[in-house]
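One chain of protein is taken out of this complex; the other chains stay put.
For clarity, chains are labelled A, B and C in written order, and residue numbers in each chain start from 1.
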Amino acid sequence: MEIENKHTWKSKLHEVIYEADTPNGKWFDILLLAFIIISIILVMLESVVSIDREYHQILYIGEWIVTILFSIEYVLRVISVRKPLKYIFSFFGIIDLLSTIPMYLTFLFGGAQALVTLRALRLLRVFRILKLARYLGASKQLKDSIIGSRVKILVFLFAVMVSSVVFGTIMYLVEGEANGFTNIPKSVYWCIVTLTTVGFGDIAPQTPLGQFITTIIMILGYGIIAVPTGIVSAEYAKNSLNKEENKGNKLIQPEDLIEVHTNSQCCINCLAEKHQDGAEYCHKCGCKLHHE
Amino acid sequence: MEIENKHTWKSKLHEVIYEADTPNGKWFDILLLAFIIISIILVMLESVVSIDREYHQILYIGEWIVTILFSIEYVLRVISVRKPLKYIFSFFGIIDLLSTIPMYLTFLFGGAQALVTLRALRLLRVFRILKLARYLGASKQLKDSIIGSRVKILVFLFAVMVSSVVFGTIMYLVEGEANGFTNIPKSVYWCIVTLTTVGFGDIAPQTPLGQFITTIIMILGYGIIAVPTGIVSAEYAKNSLNKEENKGNKLIQPEDLIEVHTNSQCCINCLAEKHQDGAEYCHKCGCKLHHE
Amino acid sequence: MEIENKHTWKSKLHEVIYEADTPNGKWFDILLLAFIIISIILVMLESVVSIDREYHQILYIGEWIVTILFSIEYVLRVISVRKPLKYIFSFFGIIDLLSTIPMYLTFLFGGAQALVTLRALRLLRVFRILKLARYLGASKQLKDSIIGSRVKILVFLFAVMVSSVVFGTIMYLVEGEANGFTNIPKSVYWCIVTLTTVGFGDIAPQTPLGQFITTIIMILGYGIIAVPTGIVSAEYAKNSLNKEENKGNKLIQPEDLIEVHTNSQCCINCLAEKHQDGAEYCHKCGCKLHHE
Partner (left out) sequence: MEIENKHTWKSKLHEVIYEADTPNGKWFDILLLAFIIISIILVMLESVVSIDREYHQILYIGEWIVTILFSIEYVLRVISVRKPLKYIFSFFGIIDLLSTIPMYLTFLFGGAQALVTLRALRLLRVFRILKLARYLGASKQLKDSIIGSRVKILVFLFAVMVSSVVFGTIMYLVEGEANGFTNIPKSVYWCIVTLTTVGFGDIAPQTPLGQFITTIIMILGYGIIAVPTGIVSAEYAKNSLNKEENKGNKLIQPEDLIEVHTNSQCCINCLAEKHQDGAEYCHKCGCKLHHE
């Protein structure tokens, strides 16, 4: 019976930490988000020399408090899951680990502290907490558009790369080291800066011929900016249209059903998410879901 | 009877100040616009040192004349409305107040004078005066597109923010203080400058590794510029299409009717606008509308 | 009979100068284009100090030859038209005059010479000569899209202007003269540079608060770049679709007919263009068209 008890204790913890449907779960997640944001602000302030000089002690202590809390959270997450390895090697598992380690590394190295801002990636949890899941469902269409035009975008990027190398080399030959094009990699870098219309201006062509070639690069860049936009727009419009048509036909799509009834429950066994409301068993591993 | 008289006097004033259908009302609004533009130009010229040195006296007097006229206008606006508080706390009420206060504050502080350019916001009145209301109706479709893609744009902005913090920190570590990335907030700022393809160039990566990461950021920025464009385009195209279809079905839409017959009358009681032509009573509060 | 003769001589000249369907007319126009391009290159080279120092004499003589040829052409154009005033005050009439005057003005002033590059506008004639008229017909759809979304673009530009003035003033107050924001007009100029993602970098925010506000301006600019694109795209797509549908219905559109049969003839009386092939009389004034 003790095992059963322990199991219940574990599954309650699991519910608080991994889910956001119960009041406790929600509070935990909001608290977590607040600590993530505080910790990012702390690291940012610490990097500002003038602030760090005055408030070093406070920032340092605050940082350690957050780190210890995150470490405890990480341990609890590992404990409360039935298959800890699955969590440890999941996307968020790795991010969670990476966001606590850097502070411990500061005992060994100095600069590692800044890596703590990798915690920013933890903010992606916000989507689950704020019940944004259904909004993501709305942006699913956008994702589909990007995936649908994946190959075209890759072909496009490849073409950009090849032309950057070719134009970069030409500019290196034309402008030379005297005008800031000190080597080919730097020239290629400059070429991408120009093609994307960023134009820092730290390096700029000085010779008339160089400026003429730059004109060609810029108009090329200006022209091809239309390409990815056109691709995604068209793909997106097509998806929108298809969806509209389906609605018109009054055919209930499977994804529409799931979209409506999904909750933030998370299987204690395999960490699968997006269970239907009222589901008793995990749709991935068949393990019984915990209900209070 | 005196009260009745006073009421008539008030309602006439209301008509001149708040409406633009009668000749007097139109003249008042055009004059007002002219004074707003003059006042903005005055403040702008005053900020140019060389001009201010020579014409300081003229600019100063001109500024005070405009301020006093605006103050009188503000008082008249408050007096001529039945529910003054409603006006005072409306968008234009606050803007109107904010555009007169700064000059009075200059008795106390020096720099406050520049705040006078907040008067620029008063220029938004131009839409009513130039009968642009119906054009705004045309741009309603655009507003709908933006609102319709609100959540997707927020998700997109959130993703931009998180990736800026992550890339900004990486660049701070890679480039360091020697190359202008003096602290993480500045690094994040630089990252957004690059992602949005603005590229001031006051800070620019110097190390080969930093330039390589910059290349990734730029291509990312170049790629995602397609996303909001694609979203709004598609949403807009969809709205256009729907409207076209409705027209095809010859179904008269309620908003079409209103669009045609709206005038610039403004209820003296509740400040409601967009009354139908020939309407005798306010469609919000039932108060009788004034007609000459 | 002499008048008749003179008329014939005039109408032949008219055909050569104004039209591009006969071999002579075509040769005249190609020669004209060549001279326009040569003249622009001459002025450009003249402005380059190192080139001008060496070849000043040649450039100067070349420039005068071109100017005299253009003057003769202008006089011939005026003579060969029945209603000279109509030509003189037409778009190309004014451009033709403006492109010859500056050289004569150099007897009086020095810098006026550079105005000669206004001749670039004469290059727009290329469309007629290279039979691009029908392509312009193709781009008519684009023009329709821009005209169709005219009001929306104006509303958009007005909003950009107002927000530039407001943000420019705020940046002037925040950054101050020490950081390059020397006065409000310059601040507003910087704000537009940033909003349009040009980002010269000659002026850049230095204070943390200024950089934070800049971030907002940039993301705003990045977001609203979607708006005009979305508007024109959607309008264009709609026009395309309508055209397609019409084609589907096999209804012959009047403009389709004209598009196919139009030639470059130009009425000697009223300068009307786009006559149908085989037309005997001008479709604007009824005057007989000249045929060899």
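Assume contacts are C-beta pairs under 8 Å (C-beta built on N, C-alpha and C of every residue); 3 or more make two chains touch, one makes a residue touch a chain.
All values derive from a computational prediction rather than experimental measurement.
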Contact partners of the omitted chain among those displayed are A, B, C
Among A:Ser39, A:Thr106 or A:Thr194, which one is in touch with the chain left out?
-> A:Thr194
Determine which one of C:Thr8, C:Ser47 or C:Ser90 touches the chain that has been left out.
-> C:Ser47
Where the missing chain touches chain C, by residue = 40, 43-44, 47-49, 111, 114-115, 117-118, 120-121, 123-124, 126-127, 132, 135-136, 138-139, 142, 145, 153, 157, 160, 185-186, 189, 192-193, 196-202, 225, 228-229, 231-233, 235-237, 240-241, 244
When the complex is taken as a whole, what residues of chain B touch the one chain not shown?
-> 197, 199-201, 229, 233, 237
Which parts of chain A are in contact with the chain that was left out?
-> 151-152, 155, 158, 162, 165-166, 168-169, 172-173, 182-185, 188, 194, 197-201, 204, 208, 211-212, 214-215, 218-219, 221-223, 225-227, 229-231, 233-235, 237-238
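One rule holds in what follows: only the chains that are shown with their structure count from here on.
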Which chain's C-alpha centroid is most distant from that of chain A?
-> C
Pair from B-C or A-C with over half of its contact pairs in common with A-B = B-C
A CA-based fit of chain B to chain C gives a rotation angle in degrees, as a multiple of 5, equal to 90
Length of the line joining the C-alpha centres of chain A and chain C, rounded to whole Å | 47
Got the chain C residues that touch at least 2 other chains?
-> 197, 199-201, 229, 233, 237
